[in-house]
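With one protein chain withheld, the remaining protein chains of the complex are depicted in position.
Note that the chains are named A, B and C in the order they appear, and that numbering of residues resets to 1 at the start of each chain.
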Amino acid sequence: MPQSAQHEIADDRYGQLAESFVLCRKQSLALCDGLTAEDHMIQGAPFASPPKWHLAHTNWFFATFLLTPLGQHPSVPDSWHTLFNSYYNGLGQPHARAERGILSRPALPDILAWREQVDEAVLLSLREGHFDEAQLDLLELGIQHEMQHQELLLTDLLFSFSRNPALPTYSPTADSAPASSAPQDWHRFEGGIVQIGADPKDFSFDNEHPQHRHFLEPFAIANRLVTNGDYQKFIAEDGYRDPQWWLSDGWETVRREQWQRPLHWVDGDRIFSLRGVQVLDPLAPVCHLSGYEADAYARWAGCRLPSEFEWEHAAQALAPPKQPSDRLMEVNHPGWFGSVWQWTQSAYGPYPGYRPDTGAVGEYNGKFMSSQWVLRGSSFATPHPQRRLSYRNFFYPADRWQFTGLRLAKSVCTT
Amino acid sequence: MPQSAQHEIADDRYGQLAESFVLCRKQSLALCDGLTAEDHMIQGAPFASPPKWHLAHTNWFFATFLLTPLGQHPSVPDSWHTLFNSYYNGLGQPHARAERGILSRPALPDILAWREQVDEAVLLSLREGHFDEAQLDLLELGIQHEMQHQELLLTDLLFSFSRNPALPTYSPTADSAPASSAPQDWHRFEGGIVQIGADPKDFSFDNEHPQHRHFLEPFAIANRLVTNGDYQKFIAEDGYRDPQWWLSDGWETVRREQWQRPLHWVDGDRIFSLRGVQVLDPLAPVCHLSGYEADAYARWAGCRLPSEFEWEHAAQALAPPKQPSDRLMEVNHPGWFGSVWQWTQSAYGPYPGYRPDTGAVGEYNGKFMSSQWVLRGSSFATPHPQRRLSYRNFFYPADRWQFTGLRLAKSVCTT
Amino acid sequence: MPQSAQHEIADDRYGQLAESFVLCRKQSLALCDGLTAEDHMIQGAPFASPPKWHLAHTNWFFATFLLTPLGQHPSVPDSWHTLFNSYYNGLGQPHARAERGILSRPALPDILAWREQVDEAVLLSLREGHFDEAQLDLLELGIQHEMQHQELLLTDLLFSFSRNPALPTYSPTADSAPASSAPQDWHRFEGGIVQIGADPKDFSFDNEHPQHRHFLEPFAIANRLVTNGDYQKFIAEDGYRDPQWWLSDGWETVRREQWQRPLHWVDGDRIFSLRGVQVLDPLAPVCHLSGYEADAYARWAGCRLPSEFEWEHAAQALAPPKQPSDRLMEVNHPGWFGSVWQWTQSAYGPYPGYRPDTGAVGEYNGKFMSSQWVLRGSSFATPHPQRRLSYRNFFYPADRWQFTGLRLAKSVCTT
Partner (left out) sequence: MPQSAQHEIADDRYGQLAESFVLCRKQSLALCDGLTAEDHMIQGAPFASPPKWHLAHTNWFFATFLLTPLGQHPSVPDSWHTLFNSYYNGLGQPHARAERGILSRPALPDILAWREQVDEAVLLSLREGHFDEAQLDLLELGIQHEMQHQELLLTDLLFSFSRNPALPTYSPTADSAPASSAPQDWHRFEGGIVQIGADPKDFSFDNEHPQHRHFLEPFAIANRLVTNGDYQKFIAEDGYRDPQWWLSDGWETVRREQWQRPLHWVDGDRIFSLRGVQVLDPLAPVCHLSGYEADAYARWAGCRLPSEFEWEHAAQALAPPKQPSDRLMEVNHPGWFGSVWQWTQSAYGPYPGYRPDTGAVGEYNGKFMSSQWVLRGSSFATPHPQRRLSYRNFFYPADRWQFTGLRLAKSVCTT
């Protein structure tokens, strides 16, 4: 890296990234404020990593992709490189995902100390202008990566807590998805050739690129999310017992797992949330649905899920501009952002001309483009900088431990 | 059904369907010509149904959807309605797929007699004009359905035979995919808005509809299929040991299943086929690849799989017109049809405006639109009437017991 | 082998073995009389081998252990040595047990022809006196081995038929366990040092040796078997829902497998048997119990299972002498022999000083002495020559597809 790298970089990029970095790193710790060292350990299922692991893995990301190549990574035991590698095969065989919950060592204080060392090294390099553009891009990627894990930390912890019969409360004042009393209505779109994908000027992940054209047939999309009250009708009308609404794989899952309601519903009227067990609000968006359930509900309602292209096109037209504050969010009844993630009918795949980033970091997104579905929007737990139009979240259609719901769509005859 | 139904139907539709029906039904039996009653029983895995079951299930289809509603279905034991229902939940809980191989009763002669009864009932109704247009459509669907099972009967039987250490030969003169000595080359396409989907005038499945527009970016597609010789290089260069080429789910499958080469390869140079163990022809198309292997090969080759839309658009332009004879097939080196199925990168989903057929027969295609990938073209074992441009075959990306290979594609920069 | 081997062998041993051999071989075929080639193929679970496999495996036993060492084995394809080896690792890795049901080839006629060749070779050698004493012992072992498989053929076939929703009938006149109207009563024994094990003069398996002394505390044993009527009370009183009666492993099995009644009970009053679906006779012995169920029933009844030593000691004193005819069997209400096998509380292990036979045939019994339980007596399907006092049958305590029931026992205070 040239010593003079900083000369070609706008001064405010250093400053903005330093600020983002500090905010992001503090936020990760703030999320764990009320947790004991024991809480930091729990892993309720192979997919639900412990808080300590999230704190360590996000730190490993900066250490591995940013500091180590610069020779600035504080010395740590060799095993940490394996323990906190999530899935980057290019960096060796990672520690088994299902065994993250037995890592009592390194202890939490050791991880927190390591985070401080990384903080200092990153900020020093920023102050002294040691990063070139490519490294600043990696830094920005690392920040966005850590923000993704902030949401995962909460969904994973909620799941792990749900396996404790005592159903511990994360925080009585935790965020939740806002309710809406808006009646269901439709927005119609003519379709045609539309522009899809992220603007190259702003930060985005490689899977949001390249921008490209997509042809849409006419469609309509709902003005609001499906609510708990809506969904209770589906349950009451035996939606979970009638195969006609279900995809074949979904029906098999319903029967094998004996699903009768969304995940975390304690019964037909109560839900286990970050605030503990709560009475279901019929006007709040239904949450903790698998893709199969979202799809089945949509069929039962005579509709379908939107494609991710329909969703993006509609959101471009209809979504509110970036919210200045959390308060505004609470009145955001359409729920495009900041409420719950919205399943689409689109399988997660590459955009035309897609190229993963080079090197091991190229494993970030591309290798998961198989058998998963795209979710759009964001949830109440998504950090604000990630609430963007082109963001493509993805999970397997059987997954339901995220904050996931749906918005209805339908095709429109134009004749 | 009105007695006068036939008045409104073109005379030749009756005749053509009668001819197709007779040919199709004979062909199913011809495929089983050299098989013993014991061979008709074998099921080498839950997905590989026995020949007897295929003969019975295809008959059940006519009986259930065509004859029973007309009150013309020959009386059979109640259990047969369950035993030979494949997956139509609307008709009750089917017999477990994995247990088709233990059905020694009904005996083969009983199934063959039932087929004769159904043949007679159908042909009588055709002769006497008892079918209206909707019923003729169902008859045509039943014929196409039985043709699909003719290919499955062979792929399933090959798999089941492969589990017998003696590796029995189906027939020393069985068909196989033709070799080609054409060097690899590229066809380039400009893209733009293209027409996708089946012409409503000809027979097609519901999943090929409706015809609609799709926007394609510029791309190139290979002039021929990937060959055994090509694929041997991928193996020789450790393709099965390097995670960088593989989708995440694919890499997990490779390791769990300890894949080292395509299915049915006895070693690096020989393959078990319908003709028994054969020396691999380096110029023949590589076959028995999973979608994961096809995708990994394409990455290793610096390319990618085509989307199903690219494939259809290219095939419209490049595929040879319908072949008058098998002989022509053998010189058909591009292999668009009649060679091996070609994996695409497209997840199997609904076309915009897709509607499944109504009633239980609506479970035919729609409910599988999750987690599977589309294959295009056809194989040497595909009956000729099914070798059509718009045909969408679909399997899970881990499946490899079909006659499946690939054709390379790549994106093209236009600047 | 010396040419003069026969001079030292009693003439009648040749003759008796020839007679036993012929009778035994005919009986195996007679059991399959009403079966189609397809019926010969079915395998309803990994443990339930197809009839054809039983016919082939018993033939393989003679071929492998008797004829091959003499150079008299008719030539067969190499793969047969693997396919019909059950579990003799000393002879190479056997074909997977779970895949016996897919062996359409070799065809049934080929197996039957092979049996005829072996019959001829064995009988010729017997006539010409080519066998020495050790070989005659192996011949006798082979006959007893084939008799064991005659019973297994029936239990396996019954199980495989039970997986066919049509519940095919093996034979309307098949044997069954005789009913008894005897009231329950007790036989008391003082115990002390008793003699256990087979008389070396008669045929017996290696696991019945050596004869040895065993110390018994005073005990009582029931005069008859537990009946269907007895067992229906256990079910009616929620025996399957109360963990207090069950061994820990048994309770786990009950819950995992959702057991509610014995295997093959269609409901609380009917049973699927070799005669098809039959009304349960409350006076017939309860059958198709796992060891766990037998043990739980005994606890619920305030008793326990007998040890195999108690059983043998009591049977020596109480069992009727060898029955001259089947008719006598039907009035044999105590059921020591020829009714259903009786679970004991004894784990299957070696007698003091036990030595397995030498060579691969030593794998016959010894290597299974772990985690299985001993059953004593015999069932209605056990060939008469095997109904002997010292016979030790053994199955895992979760197994219940055999003809298995129980006789109660209890400890007796002598003060």
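The rule is short, and it goes like this: contacts are C-beta pairs under 8 Å (C-beta built on N, C-alpha and C of every residue); 3 or more make two chains touch, one makes a residue touch a chain.
This is a predicted model, so every value here is computed, not measured.
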Among the chains you can see, which ones touch the chain that has been omitted? A, C
Which listed residue, C:A45, C:A107, C:I235 or C:A347, touches the chain dropped from view? C:A347
From the listed residues C:W246, C:W265 or C:W311, report the one that touches the chain absent from this view. C:W246
Touching the absent chain when the full complex is considered, from A:R127, A:R163, A:K233 or A:R270: A:R163
Residues of subunit A touching the missing chain are 36-44, 52, 77, 79, 82-83, 95, 99, 101-108, 160, 163-166, 168
For subunit C, residues touching the missing partner are 87, 89-90, 193, 212-217, 219, 243-244, 246-251, 292, 295, 304, 307, 345-347, 349-350, 352-353, 367-371, 397, 411
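Please note the rule applied: only the chains that are shown with their structure count from here on.
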For the chains other than subunit B, what are the connected groups under the touch definition? A | C
Inter-chain centre distance, subunit B versus subunit C - centres from mean C-alpha coordinates, in Å: 47
What is the distance, in whole Å, between the centres of subunit A and subunit B, each centre taken as the mean of its C-alpha atoms? 37
What parts of subunit B, by residue number, touch at least two of the other chains? none
